[in-house]
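Here the complex is missing one protein chain, while the rest keep their positions.
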Amino acid sequence: MDFDTIPTTIPMLGTPGIPTPIQQWQKDHQRHFVSDDDQVVIDVHEKALARIFQAGEMPSVFELAGPREQIYFDPSKLKCALVTCGGLCPGLNGIIRSVVLELFYGYGVRNIYGIRYGLQGFIPRYGHGVVELTPAAVGDIIRKGGSFLGSSRGPQDVGEIVDCLERMNIRALFMVGGDGTLMAATRIADTILERGLKISVVGIPKTIDNDIYMVSRSFGFDTAVDVATQSIRAAHNEAKGYPNGIGLIKLMGRYSGFIAATAALAQQDVNFVLIPEVDFDMDGPDGFMETLERRMADKGHAVIVVAEGAGQRFFRDAEKRRDASGNIRLNDIGLFLKEAIVNHFKARKTDISIKYIDPSYMIRSLPANSNDHVFCSFLGRSAVHAAMAGKTKLLIGHWNNHFVHVPMAASAGKRKQVSPDGRLWQSVLGSTGQGMLRNI
Amino acid sequence: MDFDTIPTTIPMLGTPGIPTPIQQWQKDHQRHFVSDDDQVVIDVHEKALARIFQAGEMPSVFELAGPREQIYFDPSKLKCALVTCGGLCPGLNGIIRSVVLELFYGYGVRNIYGIRYGLQGFIPRYGHGVVELTPAAVGDIIRKGGSFLGSSRGPQDVGEIVDCLERMNIRALFMVGGDGTLMAATRIADTILERGLKISVVGIPKTIDNDIYMVSRSFGFDTAVDVATQSIRAAHNEAKGYPNGIGLIKLMGRYSGFIAATAALAQQDVNFVLIPEVDFDMDGPDGFMETLERRMADKGHAVIVVAEGAGQRFFRDAEKRRDASGNIRLNDIGLFLKEAIVNHFKARKTDISIKYIDPSYMIRSLPANSNDHVFCSFLGRSAVHAAMAGKTKLLIGHWNNHFVHVPMAASAGKRKQVSPDGRLWQSVLGSTGQGMLRNI
Amino acid sequence: MDFDTIPTTIPMLGTPGIPTPIQQWQKDHQRHFVSDDDQVVIDVHEKALARIFQAGEMPSVFELAGPREQIYFDPSKLKCALVTCGGLCPGLNGIIRSVVLELFYGYGVRNIYGIRYGLQGFIPRYGHGVVELTPAAVGDIIRKGGSFLGSSRGPQDVGEIVDCLERMNIRALFMVGGDGTLMAATRIADTILERGLKISVVGIPKTIDNDIYMVSRSFGFDTAVDVATQSIRAAHNEAKGYPNGIGLIKLMGRYSGFIAATAALAQQDVNFVLIPEVDFDMDGPDGFMETLERRMADKGHAVIVVAEGAGQRFFRDAEKRRDASGNIRLNDIGLFLKEAIVNHFKARKTDISIKYIDPSYMIRSLPANSNDHVFCSFLGRSAVHAAMAGKTKLLIGHWNNHFVHVPMAASAGKRKQVSPDGRLWQSVLGSTGQGMLRNI
Partner (left out) sequence: MDFDTIPTTIPMLGTPGIPTPIQQWQKDHQRHFVSDDDQVVIDVHEKALARIFQAGEMPSVFELAGPREQIYFDPSKLKCALVTCGGLCPGLNGIIRSVVLELFYGYGVRNIYGIRYGLQGFIPRYGHGVVELTPAAVGDIIRKGGSFLGSSRGPQDVGEIVDCLERMNIRALFMVGGDGTLMAATRIADTILERGLKISVVGIPKTIDNDIYMVSRSFGFDTAVDVATQSIRAAHNEAKGYPNGIGLIKLMGRYSGFIAATAALAQQDVNFVLIPEVDFDMDGPDGFMETLERRMADKGHAVIVVAEGAGQRFFRDAEKRRDASGNIRLNDIGLFLKEAIVNHFKARKTDISIKYIDPSYMIRSLPANSNDHVFCSFLGRSAVHAAMAGKTKLLIGHWNNHFVHVPMAASAGKRKQVSPDGRLWQSVLGSTGQGMLRNI
């Protein structure tokens, strides 16, 4: 990736001038407040850094997230809103809870509103109402999957959303959502600016597929891999349980195969992984079908994991449609493969026993695991610190093992993908031994 | 059920005349060997029993399972075989392990063979070979789902199977399988008899659907409900997570809705349960669609669990086919309902968000839970005791909280189903409040 | 057990004369209401039954639990209370929830009070207050362990408790608790009778140890075994992980070793199980220490499970004290064994690596598993049916696979224990091969 062109400056609503009410915990330790010039380089490769510095330039950096000594908003007067948008993801309730706890206990903010059902919740004609958020209201929600506030898909009118913020007198808005939501957040922040309002908009990137650009890990992904692993284990048992057994698992991953690739490494019983980022041929001597046939002749069973976005070129363009959020509807590569495999071996007069597993929403709707709980706690608290400091148009990211401020402009409209040359995919190739699956 | 006509006598290969080598564990306690006239009544209702006894008749009974003081086979010379047939089920490896441990340590049997891939393993032309089973070989297999021996579907020639038993000099055969397997077991036992052989055939009933007749609980069912519950939880989160959210889960249950009904009770967030045993109407004022519509108008979300065998009358007979085992292929009620619901609300111009979850094989291929492990341990050991005593043509059942000997003739060809009048279904109706779903 | 002397009649507050509001669900099926003479025999052994009937006597029976066609209380006027007492147990929240749901939706009862912190909640000077219980209040509580209402140990004045019931105008009291609670329940019911009040007292037996007399299974036990199994797995890994490794696990079981014995069967890696019901010697050629020494010499590792109540004779009586509930304080057999083993092998100059695991409260404080959820749902609903019918001084039991009414007098003051001659312990002996551990 070329990091030089990444915008890294975080817009400010104004100059923070209020001492933070966050307690100085340790009398014998200096409380570690974070300063805006605490920054980490984005590209940590020594050669790249040397080149930049020796050219007298400065490397691209991200601000560190964390509490600031001076804040912008007066907590006693601040009204905040929180909204979760798009598909469910393990950890949404952890985010909600930690934002509320940090606002309430850390800063003393007392007016925190939960917007119901995603962006719809801002639009009066849906009539969804708001939820008052207090520590008591969110105390137990992390035991549960889903979103305590509800969600919805699809865009809403940005003007109407900002009208609602004005009407409610909201000064800090926390938006949890994916690609589309973050683009909406950008437009909301721009409209706020145009209207001359002082409302902070902080995004917390959500994607079960782990495909947010410039964000090395997104919450819920670890839990998703846990559940995906279960389905692979089941498929492996089915494959080994019958003569010529094949287990075929379809996993989420519209444009990025992170879940498929990572779950395959967690289970290590997988023989083929197919992802959107790496093309493959169905037919021909090195194609998928003949490679599978050789594997079956050799070992008598096979486990195949396919990400939902893989192999889309096998469907005619005409069949593509868009869903409510404007996402392109994917044709079902899982069922396509299942049928292709059945037909292939039928033509060979070879009896096989194929079992198809599609865990679908189970991947994303179960409660977060411990690891994701901790991660969500840091994300939510970091988002609060950023908003209180008067920052806006930013995401809370995780980069080089630090929580950082990522300008929305740095991430919007791009997507992180599994690199065919990188560690993850190379490990998948090493673990599966599947080879290229291309006739080149 | 009319229990009077149930055959309850267990055939014997001969008179047990060898003292058991099973140790008398307690010097100060009499080892509790079980005698063949230790029998429990099948129908435990006092009124029924009084009627029978007062008429001078004897009630139907099952022999208690357990170790006999005299056994029929000489353990030092005995060769045994074990086979698992049909669909996978949590606990298969627990059965395998406990049969091997009891034969080896309890009786000192040293020749125990595992037949690979179900009934195919008896037929030379498949070339599957056998596995020698020792405590070391089966030591760790209970951590895993599936079958350590493999399985297969479909019938095989009974004569060839008995030929194989003769050739291998097997004198005790343990068959783990469902309906079809137990019918095959009956025919194998009959052919053995016709040929004048002395081979014990003991069945251990396996059915993920818990639908074996005269068997109150079958192994793996408890684990299946555990996993099914997860999928309901996910669907519930999806349903609550969106405006007008509907979660639809298809669960296993070809002819019996035990998994669907029990998992619905375990989760208690379910609003509709549809099972094969209870007919329902799709249309009309009291039919499913309008009841669902009223529920949505009232509560804004719904969770629906459907057993795969429910509502089959909505498909044309012509579409029914048979799979390799002769089972009728079921049309997909899950996808049918999903489409019907989408179309219904589209016609009403009501936006809904429906999420469909089909955990399919995940229900049956994961490792057994603790409860099923314990249960499998008792089943396997009971089967060994029965075979060693020279009994044949029987199943190991669980009835009135006792492990018992069920003659194959008592169970074969019938099926246990959820009774619409019984405790389970009445509780489902109480818990869901779904009502009749019939226009009568 | 001699069942002939068991009291089996359930006291009634009066004659039920109000038609039940419970809906008749199936138009084409007769709703299966249960009649008071639907009874199951307690002893299901055919020989025992024949003897009784042939002597012209009637066998001991339990009434079946379930909804009655006529009820005693007018639901619109009924005030109910629910209390959980003693130690925590997985499933308490499931009981609370199902009692509330059945009262509310099944019968239309609107005044349901939760008494806080066990029997203390009835006593004004503790100032605990009550909780109003509605379906919304209990909707999500089954995800959590512990008791939604809280609990406490120790007796309270029965007169004050009945005063409280009178003051609150409670007419049906559901008490969930163990041995001590059920004895208190008996005394409460007696005092109610003496005062000429019409208050139903229904007990739901709770014991993590599964040791309630005349109750074949108690809720939470299955979950407890699940967690106990985890600790055995860890101990097994520790034992196998080191030269001369020993894993020692102490499990709950004050007077009954059901958890220890059952968890040992679930895991099957256990070499010694020590329970209160079966005495053992520490020293001497057949005692525990020398048997363990032989095992270590032979296999190089050992896993030992000890129930907390085992081996109490090794402590001097003088050291026994009573806790707040009047239970005798047990000396710590786990630490005693650990020290004895360390000293024994030190004296033999044999290096060992012993790891001690005491999961303690983790066994009883985690949420119930699916199986226990279903079980609790039946228990809670059965308790409601019994109370609505005007029955009192009874427990909801599970016997011969039926939910039944057990008169408090039948169970109070006795305890179920692992029978040294029975199936469970004999299986443990078969699985561990531990032998007698006695020098006789």
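A, B and C are the chain letters, set down in written order, and residue numbers restart from 1 in every chain.
We adopt the following convention: a contact is a pair of C-beta atoms (placed from the backbone, for glycine too) under 8 Å apart; a residue touches a chain by one contact, two chains touch by 3 or more.
Just so it is clear, the structure is predicted and the values come from calculations on it, not from any experiment.
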Listed residues C:I357, C:M388 or C:L429, member touching the removed chain: C:I357
Touching residue (missing chain; options A:N244, A:T262 or A:T291): A:T262
Which of A:D179, A:D209, A:D222 or A:D358 contacts the chain that the document leaves out: A:D222
Touch criterion as defined above, residue of C:K79, C:R217 or C:K240 at the omitted chain: C:K240
Contacts of chain A with the absent chain, listed as residue ranges: 22-23, 25-32, 37-41, 44-47, 49-50, 53-54, 58-59, 61, 66-67, 97, 101-102, 105-106, 142, 216, 222, 225-226, 229, 262-263, 265-268, 369-371, 373-374, 377-378, 381, 399-403, 420-423, 426-427, 429-431, 433, 435-436, 438, 440
Contacts of chain C with the absent chain, listed as residue ranges: 88, 117, 120, 126, 128, 144-147, 150-153, 230-231, 233-238, 240-243, 353, 355-362, 364-366
Chain B residues touching the omitted chain (full complex): 140, 143-144
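Keep in mind that, in the parts below, only the chains that are shown with their structure count from here on.
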Chain separated most widely from chain B, comparing mean CA positions: A
Centre distance in Å when chain A and chain C are each reduced to the mean of their C-alpha atoms: 45
Contacts with 2+ other chains: residues of chain A: 144
